[in-house]
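Here the complex is missing a single protein chain, while all its other protein chains stay put.
Here the chain labels run A and B in written order, and each chain numbers its own residues starting at 1.
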Amino acid sequence: MSAILAELSKVSGARLVGDPECVINAVNTLDLASTGEITFLSNRHYANRLLKTKASAVILSENDLKNCPTNALVSNAPYLVYAKIANYLYPIKQHHGAINEKAVIGQKCNIDHTSTISANVVIGDNVTINAETYIGPGCVIADNVCIGENTILIANITLCHDVCIGNNVILHPGVVIGADGFGLAQENGEWLKIPQIGSVNLGNNVEVGANSTIDRGAIGNTIISNGVKIDNQVQIGHNAFVGENTAIAGCVALAGSAYIGKRCQIGGASSINGHIEITDDVIITGMSGVANSIKTPGVYSSAIPVTDNKIWKRNIIRFKNLDQIIKKIMFKLE
Amino acid sequence: MSAILAELSKVSGARLVGDPECVINAVNTLDLASTGEITFLSNRHYANRLLKTKASAVILSENDLKNCPTNALVSNAPYLVYAKIANYLYPIKQHHGAINEKAVIGQKCNIDHTSTISANVVIGDNVTINAETYIGPGCVIADNVCIGENTILIANITLCHDVCIGNNVILHPGVVIGADGFGLAQENGEWLKIPQIGSVNLGNNVEVGANSTIDRGAIGNTIISNGVKIDNQVQIGHNAFVGENTAIAGCVALAGSAYIGKRCQIGGASSINGHIEITDDVIITGMSGVANSIKTPGVYSSAIPVTDNKIWKRNIIRFKNLDQIIKKIMFKLE
Partner (left out) sequence: MSAILAELSKVSGARLVGDPECVINAVNTLDLASTGEITFLSNRHYANRLLKTKASAVILSENDLKNCPTNALVSNAPYLVYAKIANYLYPIKQHHGAINEKAVIGQKCNIDHTSTISANVVIGDNVTINAETYIGPGCVIADNVCIGENTILIANITLCHDVCIGNNVILHPGVVIGADGFGLAQENGEWLKIPQIGSVNLGNNVEVGANSTIDRGAIGNTIISNGVKIDNQVQIGHNAFVGENTAIAGCVALAGSAYIGKRCQIGGASSINGHIEITDDVIITGMSGVANSIKTPGVYSSAIPVTDNKIWKRNIIRFKNLDQIIKKIMFKLE
């Protein structure tokens, strides 16, 4: 949709410097924006692009205002202002509220008439789907699932039995919630499966990326708290707990019974051991491994960045003997 | 279902100390169990919770019996006893044995009348599905697939053509078995696809977690032996071999033509190189990388655990120059 800058200023709380009647139809990058488009400068790395932008308006901070060649929306949080404006200009598509004739619905379901059930959805028995929720094509929703209001399942998602999903949730394609956790007991060298009796409780305002998986609890529930954001291909083990407003980037492996506090940020491709506790406000940078509990907020890392292959080969030989080498050196030094 | 303790003692082989007529309806944790529930103590870490449990019965070892405030089932393998009792109290849901009218079945299929084909399943030609097997909603089963007895495909699973699945198998949602392996030949800087002519042979009593993938062989089959347990988001490359009763935790990458022996345990988020051999009874701890063959049973590791980000930054600079630094030190010491 379109909006004038006065409207966008109001929506975002940013101060308008320029023409309040200027019409904006779209967002774009500093480089590519043209007439009718708004852009933003939040990363100082791109500051030199500001002078040449052909956008009709730029969201920026006070410091950059002097270099702005066009209308400006000024804020000390330009990226947040951008987020608000983009959400305003690109509202989520409304659905019509109907059950497609090609959907298969079980018995004793309670589906609000304002919700949309798409083609080739299969819904089990005793399922509750609340108002304004959208279930996209190919989703499978097993018995006794409960889904809140205004929630979106894009397509090809599987919710296993008894899973509970909150309001304003977005699940992307390929997500699987409530599959059995990896619970096994050993007997004479063979594995005996442990029934996974718990479920998954996924709070409000949660987003889960494509092909991510959240296992049901062994006993008791796996819990994803309100406001948690999960990227693609994340694996969350049984009985894990993820605290409010924690963000988990792509390809993270979170083992069973791990406890993650509030407002944590887990970088992509990191792994978190099971049965450990990470306190609130912890940042784990990408490709890190967390083996033990973290009791102090802060930034933690363990990724090993690449070097030239020949140097790496020599370094890892040293690393394999690191303790012995250091012992030897220490001994000689004494 | 419910059972009395005498029955659970018999089912599990554990010695009953207490009231044989006590009725058990459910399992629960030491902390949360209440009347009518059974719990277990297998991890000494939680021993102090035993005294306060409100469970009607506790599965525990001889050493803990003296502190048990209620009925006890005594065993030197309490977790295994728990597994047996939980399986008894929570039997797998029986299905009705019918082909849903919304399923699409190809030609010349041989589907046992005791098997269940759910809504929106698509089955190709020449498919065999044996007795008591359950195919959940949204599964796609391509031509010439053979599935054994008493096997469960939960939902939204894809079995590619000619794949062979054993008896008593459980496949969780999003599993893909038999996609083409990553076989490419180079020609003038471009890639030419190698047809993947083999298939996948998945044995009896195998479980595969949500969104895991097992590629078909380039020539000959990828083989998953009897009793193998695979967690979520595991990738198994073409022509890999996984030996009997090996367990592979979540997010493991097993490259093509890797050979894993029997009774191995591969920790979560680990990677195994292609064309290597891991002998029987090897344990790889989580987040490890296996580059070369392992010929001796034992425990192997390579994960780097997180440190404070500032310390990490200094350490990795040293690590990048580790060989040179050590050479310099050695030189000075001589």
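Following the convention adopted for this analysis, a contact is a pair of C-beta atoms (placed from the backbone, for glycine too) under 8 Å apart; a residue touches a chain by one contact, two chains touch by 3 or more.
Treat the numbers as computed from the prediction; the structure is a model and nothing was measured.
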| item | value |
| --- | --- |
| Contact residue for the chain not shown (choose from B:Asn211, B:Asn226, B:Asn245 or B:Gln265) | B:Asn211 |
| Absent-chain contact - pick from B:Val17, B:Ala47 or B:Ala179 | B:Ala179 |
| Residue, one of A:Ile236, A:Cys251 or A:Val290, that touches the chain absent here | A:Cys251 |
| Interface residues of subunit A (partner: the chain not displayed) | 26-29, 32, 77, 79-80, 82-84, 86-87, 89-90, 100, 102, 118-120, 136-138, 154-156, 170, 172-174, 205, 207, 209-211, 227, 229, 231-233, 245, 247, 249-251, 262-263, 268-269, 286-287, 303-309, 312-313, 316, 319-323, 326, 329-330, 333 |
| Interface residues of subunit B (partner: the chain not displayed) | 104, 120, 122, 138, 140, 142, 156, 158, 160, 174, 176, 179-180, 182, 184-187, 189-195, 197, 211, 213, 215, 219-220, 233, 235, 237, 251, 253, 255, 271, 273, 283-285, 288-292, 294, 298-305, 307, 311, 314-315, 317-319, 322, 325, 329, 332-333 |
